[in-house]
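Missing here is one protein chain; the remaining ones are kept as they sit in the complex.
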Amino acid sequence: MAIEAGNGTGGYRRIRLGMVGGGQGAFIGAIHRIAARIDDQFELVAGALASDPDRAKASAKDLGIADDRAYGSFEEMARAEAARADGIEAVSIVTPNHMHGPVAKAFLEAGVHVICDKPLTSTVAEAGTGGAGQEDRQDLRRTHNYTGYPMVRQARAMVANGDLGEIRLVKVEYLQDWLTERVEATGQKQAAWRTDPSRSGVGGCIGDIGTHAYNLACFVTGLELDELLAQLSTFVEGRRLDDDVQILLKWKGGARGMLWASQVAVGNENGLTLRVYGSKGGLEWAQENPNQLWFTPYGRPRQLLTRGGAGASREASRVTRIPSGHPEGYLEGFATIYAEAARAIRAATAGEKPHPDVVFPTVEDGLAGVKLIDAAVKSSAANGVWVRMT
Amino acid sequence: MAIEAGNGTGGYRRIRLGMVGGGQGAFIGAIHRIAARIDDQFELVAGALASDPDRAKASAKDLGIADDRAYGSFEEMARAEAARADGIEAVSIVTPNHMHGPVAKAFLEAGVHVICDKPLTSTVAEAGTGGAGQEDRQDLRRTHNYTGYPMVRQARAMVANGDLGEIRLVKVEYLQDWLTERVEATGQKQAAWRTDPSRSGVGGCIGDIGTHAYNLACFVTGLELDELLAQLSTFVEGRRLDDDVQILLKWKGGARGMLWASQVAVGNENGLTLRVYGSKGGLEWAQENPNQLWFTPYGRPRQLLTRGGAGASREASRVTRIPSGHPEGYLEGFATIYAEAARAIRAATAGEKPHPDVVFPTVEDGLAGVKLIDAAVKSSAANGVWVRMT
Amino acid sequence: MAIEAGNGTGGYRRIRLGMVGGGQGAFIGAIHRIAARIDDQFELVAGALASDPDRAKASAKDLGIADDRAYGSFEEMARAEAARADGIEAVSIVTPNHMHGPVAKAFLEAGVHVICDKPLTSTVAEAGTGGAGQEDRQDLRRTHNYTGYPMVRQARAMVANGDLGEIRLVKVEYLQDWLTERVEATGQKQAAWRTDPSRSGVGGCIGDIGTHAYNLACFVTGLELDELLAQLSTFVEGRRLDDDVQILLKWKGGARGMLWASQVAVGNENGLTLRVYGSKGGLEWAQENPNQLWFTPYGRPRQLLTRGGAGASREASRVTRIPSGHPEGYLEGFATIYAEAARAIRAATAGEKPHPDVVFPTVEDGLAGVKLIDAAVKSSAANGVWVRMT
Partner (left out) sequence: MAIEAGNGTGGYRRIRLGMVGGGQGAFIGAIHRIAARIDDQFELVAGALASDPDRAKASAKDLGIADDRAYGSFEEMARAEAARADGIEAVSIVTPNHMHGPVAKAFLEAGVHVICDKPLTSTVAEAGTGGAGQEDRQDLRRTHNYTGYPMVRQARAMVANGDLGEIRLVKVEYLQDWLTERVEATGQKQAAWRTDPSRSGVGGCIGDIGTHAYNLACFVTGLELDELLAQLSTFVEGRRLDDDVQILLKWKGGARGMLWASQVAVGNENGLTLRVYGSKGGLEWAQENPNQLWFTPYGRPRQLLTRGGAGASREASRVTRIPSGHPEGYLEGFATIYAEAARAIRAATAGEKPHPDVVFPTVEDGLAGVKLIDAAVKSSAANGVWVRMT
């Protein structure tokens, strides 16, 4: 039931990893590092961890990175690592959104595989080129990490297998409450950059969590969005970006649905939920209890499927580490993104394609997210009109 | 903790009740009768229970109604009962939707109080006049029964009390799955009339359950809807009315929200849920577990309030019959509508106003439901445009 | 899906019912009255509702009982009603425990069917004779009301059908918290008599709710208890009876289990739960959410069965009033006990046996409860030894 025999390297040499961003006080960098460690496929050996050089050095020391590989800038790091025989093979980009594009470009040009926190860039144009030539795009792994949960994999497999029949309704929600008050004005660092257009782009809630919700819906259903109609709101006075997003969805093939993302839904911590209903059955999944998946075949009793339990599919089992009833969580789901990236990187190094079971978010997913943001902003600015996702 | 001392008549004479519709094989009539019995304020003594005279007689016999008060038509019943010294004081109308208007008119003209299943009529015009003069309108009690649940009463009181601060988001869902397949073609009686425009009017799912959802949202929040934008769908081939409804809501005062009603959401039985979020706190309630109410004050732990338990408000307690932990259900919520109607009828008979605590759905609520249907149908027909609720 | 066509009398004359106990301020009497009304098989026409004559009269007036049938004592009522042509056919006994025996005896001797709140009497001897001759025993219906819940009926049917294989484990809990503090010293009437040995007998928590738990376990599994080992505790200083009971169970045939009842388990309102595990599957049911039943077949996904939903058995459906998703509650479960009693009384009147589907608690169940109390008290007094249930 394990990702690799014994959850170790599986006999492989660890992939040499660098990191840009993620220094002291940052949030998502620490997550990426744990995720990279869990399945033991990577070794963190270099970093440009902060824009301030002193903080960059101190952060590297905290992480056990050698002094000579603690860089003051990503440009320097790309150059220096490319020149080393034991230079990094992959880099994790965990900076604020506006830096994703330039950093990715620098490392792709240096021949380094890129694993980049979502979203890719703030404009469709940049994302379209991935900050580099078309041929390099497959080197970019996005960390839409919620797709790493085993029961999300199972849901996707069940839809693909026809267990739900023809999909009719796709309902996705991502509810938080941490921006209920104007915390960005109190010096809260996470809130500050996420509500600042110069660092987050045109979308607030839609960019931060709306794209996660959308990615999850697409990943599970395999559907493509045809048109959307959005209502973006800013409830907190003085805030400069949206903090609530409500979108009507028309999917190609006739399915309908809604996406609701909010950062002011008081009482919700990280309420990402997906419900899919078809002509033969339904599925319901909630990120806060990720080891369960409700399956509701029409005319039969509701079934509670569990990670590792009876009814678990091959797609779920291959990314499962421990037995049923022992909950895996957010970090394990995230680790699966890294483990899948390791498989893809090793296959690429060997000049092969990864095994068909291997699934990870690509630059296409990043691009889709950017298109969602643009379309939603455009629809809402026009007071809610249908916008086609060309 | 009881509705009346000892849950009996409270020393009052029982109100003489008649019923139109609800004969053998009908569903909602039986519900009304149990609801009327639970708090012992009514005595069913007359009925025009079916359009077929033989079935009308047989149905009356089943219910212990005397032969001479088992009528073949509602017109005859209105005339005959008005002429009796011991004639009915109130009538319950539980016919298919298209008959609500004519029957109500007949009994109001006969001086009989009317309790009518929702919706009132199929057109705004009819509803506006209530089938009778303006002065009689308050005689019509609608049975938007979900407002009878104690924790719904509590939610309303908490919003009114400011416990949630300024309301920002109102999300209501009503999900069922009984129309997932084309059961109306198989002779299922309930499905047949509810999907037939000639008996149900222009709205299918929107009229059958969308209006319940809307009424619940309005009842709890006290908000008025300003504009809506709707997407009505018919997923089942051959069906003549909508079976899924998704609506964006703009409330007066700045709150936003969504209403989703579906009869093809596989795995949902009677999934009416309401979530309300304000600047200071949130509330979540689900009809299938009606004795609980989540209260989520910002920055404090989530609280699970229970009917009859710690934190229960006066508004909830006055419509509570039994101690906490002993679940009350759908029938008790419905019974509260009848008990409140009894209080209003007795007050009217005495030429008084009912006690300010007494709350029940009125013709205004019925009118609001009809307006919702009309606006939603209009918006959807125009492919989703904002329609103002004048 | 209904108990009788249309949930009315089904064409029968209503059974004339009297009540002893249940006057103003009492709790369980009001419950019995609502339960008797819900399915419309009874008409309350007489009562000796309180020991104080003035309160008895006032209570009768509240309930709409005619003045001449509002009695000052149960003895007078038994005599007077037996003498009337239209005298009561059945009586509900809802007094404190110590009066159950004498009242039952009086009415059985007067030829009146008896419906008696549990427990029957305080001693095995009295219960053994039922306060009357052996031949009359079947006339006593106990109101172990939790057996009226449809999903409890379904659980029983599934065990009998072998769906669980051979039963190995039976775990029943009944947790409340209303006696966490010494409320009996504050004038709380319910607490006062339930913690007073002169009115409740030798068992406190064991008698009040332990017997309900035991009855539920026996009802569902069909097993007979072989031996028990009990630990009764009194946690609240100054209390004179047990407020917590923990019992090890050995069932005939080899199953094992535990019964835990507590009135000091803070945070529990009316937490009656049953779990049964066999060689092939398991069942879990909780009274506070009574419309659901978990079925866990070995090696297959967990299934959530619902009242009226897919997988509902005939035994559940025949005592179901409304569709799935519309919760029935405690009062409906209680009403089923009355409806079943009505069927049994009508069969007895006709000199017939009731239909084999008809199930209701009898004096045997009452006797079993008394034996449980005696054995538990005896075991605990000996510091926890096995006591055989001869």
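By letter and in written order, the chains are A, B and C; residue numbering begins at 1 in each of them.
Just so we're on the same page, contacts are C-beta pairs under 8 Å (C-beta built on N, C-alpha and C of every residue); 3 or more make two chains touch, one makes a residue touch a chain.
Please read all numbers here as calculations on a predicted model, not as lab measurements.
Every shown chain touched by the omitted chain in the complete complex is listed here: A, B, C. Contact with the chain not shown here comes from a single listed residue; of B:Ala66, B:Ala160 or B:Ala310, that residue is B:Ala310. Note that of A:Gly29, A:Pro301 or A:Gly384, the residue touching the chain absent from this view is A:Gly29. Note on the undisplayed chain: of the listed residues C:Gly11, C:Pro102 or C:Gly384, the one touching it is C:Gly384. Per the touch definition above, the residue from C:Gly23, C:Pro150 or C:Gly282 contacting the chain not shown is C:Gly282.
Although one chain is not displayed, its contacts with chain B can still be listed: residues 295, 299-306, 309-311. In the full complex, the hidden chain is touched by chain C at residues 164, 168-169, 171, 177, 180-181, 229, 231, 233, 235, 244, 246, 248, 256-258, 260, 262, 264-268, 275, 277-282, 284, 294, 296-298, 302, 383-384, 386. For chain A, the list of residues touching the undisplayed chain reads 2, 4-14, 22-24, 26-27, 29-31, 33-34, 37-40, 59, 61-64, 176, 268-271, 287-291, 306, 308-309, 321-332.
FYI, only the chains that are shown with their structure count from here on.
Counting the residue numbers used at the interface between chain A and chain B, over half appear in both copies, so the two copies meet with largely the same residues. Relative orientation of chain A and chain C, expressed as the C-alpha superposition rotation angle, is 180° to the nearest 5. Using the average of C-alpha coordinates as each chain's centre, C ends up farthest from chain A. Distance from the chain B centre to the chain C centre is 34 Å, each centre being the mean of its Cα atoms. The centroid of the Cα atoms in chain A and the matching centroid in chain B are 44 Å apart. Looking at chain A, one finds that residues 302 touch two or more other chains.
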